[in-house]
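A protein chain is absent from this complex, but the other protein chains hold their places.
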Amino acid sequence: MTILALDLSTAALPLYNSHSNPQNLTPHLSMSACFPRSPEPIFSDPKQRKMPTSLHSSRTDTALTNPLSRDPNRPQIDDHVYDYAKFCRPSFSNLVYCVPICENRPKTLNHDEDGGDMWLRLKDEARSDIEQEPILSNFYFSSILSHDSLGIALANHLSIKLSNSSLPSGTLYDLFLGVVTGDQEIIKAVQDDLRAVKERDPACISYVHCFLNFKGFLACQAYRIAHKLWSQGRKILAILIQNRASEVFTVDIHPGARIGRGILLDHATGVVIGETAVIGDNVSILHNVTLGGTGKACGDRHPKIGDGVLIGAGTCVLGNVRIGDGAKIGAGSVVLKPVPPRTTAVGNPARLVGGKENPIRLDKIPSLTMDHTSHISEWSDYVI
Amino acid sequence: MTILALDLSTAALPLYNSHSNPQNLTPHLSMSACFPRSPEPIFSDPKQRKMPTSLHSSRTDTALTNPLSRDPNRPQIDDHVYDYAKFCRPSFSNLVYCVPICENRPKTLNHDEDGGDMWLRLKDEARSDIEQEPILSNFYFSSILSHDSLGIALANHLSIKLSNSSLPSGTLYDLFLGVVTGDQEIIKAVQDDLRAVKERDPACISYVHCFLNFKGFLACQAYRIAHKLWSQGRKILAILIQNRASEVFTVDIHPGARIGRGILLDHATGVVIGETAVIGDNVSILHNVTLGGTGKACGDRHPKIGDGVLIGAGTCVLGNVRIGDGAKIGAGSVVLKPVPPRTTAVGNPARLVGGKENPIRLDKIPSLTMDHTSHISEWSDYVI
Partner (left out) sequence: MTILALDLSTAALPLYNSHSNPQNLTPHLSMSACFPRSPEPIFSDPKQRKMPTSLHSSRTDTALTNPLSRDPNRPQIDDHVYDYAKFCRPSFSNLVYCVPICENRPKTLNHDEDGGDMWLRLKDEARSDIEQEPILSNFYFSSILSHDSLGIALANHLSIKLSNSSLPSGTLYDLFLGVVTGDQEIIKAVQDDLRAVKERDPACISYVHCFLNFKGFLACQAYRIAHKLWSQGRKILAILIQNRASEVFTVDIHPGARIGRGILLDHATGVVIGETAVIGDNVSILHNVTLGGTGKACGDRHPKIGDGVLIGAGTCVLGNVRIGDGAKIGAGSVVLKPVPPRTTAVGNPARLVGGKENPIRLDKIPSLTMDHTSHISEWSDYVI
């Protein structure tokens, strides 16, 4: 697990425009549930990026009402050096509900070196489950306990899930194993996704539970394999995997999309993500969410989702629009225009909570809090 | 089949707050398509529950324009003693379209004693189908005709549907059979669900058709088995079944949810029901409906749906909000606040038809009429 040492100048760069493969990126956004003290929108437009990253720009002082930047003389780096792992571990879950000032945020770093710990934990959980339910022994043995690593187990499990009478699991296993073992970044992303589900979904009772059963998690890993094949020019296989995942998990992610790490696809049924969509790190997406294109021209035509975004169930985001870091989109929304960082958009058509001119800024990362409804009181025309 | 003898004082109690397992309940709500003559909202708040159940409260007189309480001197019990079976039988389907006064409602009781009749009927339908389509003989024989009871046939059919190469149908069959034969309430609920589909879905041509094919019905029964396992503390198995049902039927019902009887999940694709959701009796839910939570804290965080509620396609109800008995939620709505009994909420965000102060009261049970659109004329800003 890499240590993230960010300063404002890097934090101000959007993740996904400067890199061809987001899976190779060190996430830019601080992984605490609270936003870093950055006075600038992390997900800013190029013009803004060139501005000096002053802590005292009048615009952001107003927008944030500034709980995050109470002491301009304090060394800025303190707030921007985070261990990516720290918020993922159950013991840090309370951070998500930290006070806005985040005084209790640990400054020392410690992190999971290589994810081997997670595989051991998965195996322990599997053994514990078998003790409780011996009738599942065969299932857990063939799916978990007989394998030597997370990658092998994943290749095996996915190959069985996506196989059918025309596509034997053996063929898929060889293919998947080659991809997974050849790309350590995928394994890291798998681990981050497992942590994301475990941390953010209260219905997830263990890593092994997520690994074996959660179709959102499995569909996301099928995408990661397909994306790797796609980027290697093996489009036929990539699309085959996409379509099998769409049938088996009802999650339709084009292998050309670029998706970061720490992704939660909660419930996942009906999720559609188009070819040129880009999704940052630590994003939470509910079921029936569409990141769709428009028109039938090729080219960049799908949404760009920043880090830490939460998108509620049944929402459509259409076209090449940008959803800023840490933004929240309410359930059932239709979004056709950009949404600024840390704001909340709701409705059909979507509006910014607080108004277009002075939208209310979120002080917690919505994808981590999974708070879908606290915007109610601000949604002024909600009259029931 | 139990006779329902309700009086106003019981009818005024919400079903699902006073019992740990709604499957053990005698449904409180009258099963006629017309509401009983209760002048009080059945699904009232605790304060209202303590009020005397006067037939002449000015508030409800106005709200109902009172077609249901035309004769205050008539013995009230008459309207509240119903045979649960009577509205479910095809021959009584016209009751749903009864005039508001419901003059033709039979006062005598007769009911199906134990559901054995339904199993015989299913077998008869199976034989008739085979006569028409001999190529289906094997399918019907192995699914229906070779079994001795509805419970055994259900355990067998579901075990085949939910099996895969990792989870053999034999293992699941033994598990399911143990649950189903050990809990007569499940069999009663299965029968009520079969009647609900047959009665309310004009596309359902027979019980056997529903039993073999309707994924909403099958997903609901998979939930009932998973819920029993969950309540026995066998969470690992319960969640495994949930996730297999989500893959196979694309219906994701947490086994911790509590769901009454006579449930129709129409079309069913994409339905998501969270862990602490509660659903009363005789509820009709269309596809892509979410009863979702908010936040990632554990605890009571999902909607509570009263008896006789109809929820249209694509609707999200989020958070621990109460949808009153006999309420109707229009398709594509987003509901984040409570909806009073017998009212109609539509839109994104949802509004009450007739306005918040004086919403129009429904005089028929929407889950039984399946009337999704008669609120159009009241939806004032609908301008096409």
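For clarity, chains are labelled A and B in written order, and residue numbers in each chain start from 1.
Just so it is clear, a residue touches a chain if its C-beta (ideal position, glycine included) is under 8 Å from a C-beta of that chain, and two chains touch if they have at least 3 such contacts.
In this text, all values refer to a predicted model and were calculated from it rather than measured experimentally.
Q: If I consider the whole complex, including the chain that's not displayed, which of A:Lys228, A:Arg351 or A:Lys364 touches that chain?
A: A:Arg351
Q: Pick out which of A:Thr171, A:Gln184 or A:Asn358 touches the chain that's been left out of the picture.
A: Touching the chain that is not displayed is residue A:Thr171.
Q: For the chain that's not shown, point to the residue among B:Leu172, B:Ala313 or B:Leu362 touching it.
A: B:Ala313
Q: Considering the entire assembly, which residues of subunit B contact the chain that has been omitted?
A: Its contact residues with the unshown chain are 93, 96-97, 129, 132-133, 135-136, 138-139, 142-143, 160-161, 163, 169, 199-203, 205, 209, 212-215, 248-250, 267, 269-270, 286-288, 312-314, 330-333, 346-348, 369-374, 376, 379, 381-384.
Q: By the contact criterion defined above, which parts of subunit A meet the unshown chain? Give residue numbers in ascending order.
A: 164-167, 171, 174-175, 234-237, 239-240, 242-244, 246-247, 250, 252, 254, 269-270, 272, 274-275, 288, 290, 292-298, 301, 314, 316, 318-319, 332-339, 345, 348-352, 356
We adopt the following convention: only the chains that are shown with their structure count from here on.
Q: Just how far, in Å, is the C-alpha centre of subunit B from the one of subunit A?
A: Going by mean C-alpha positions, subunit A sits 36 Å from subunit B.
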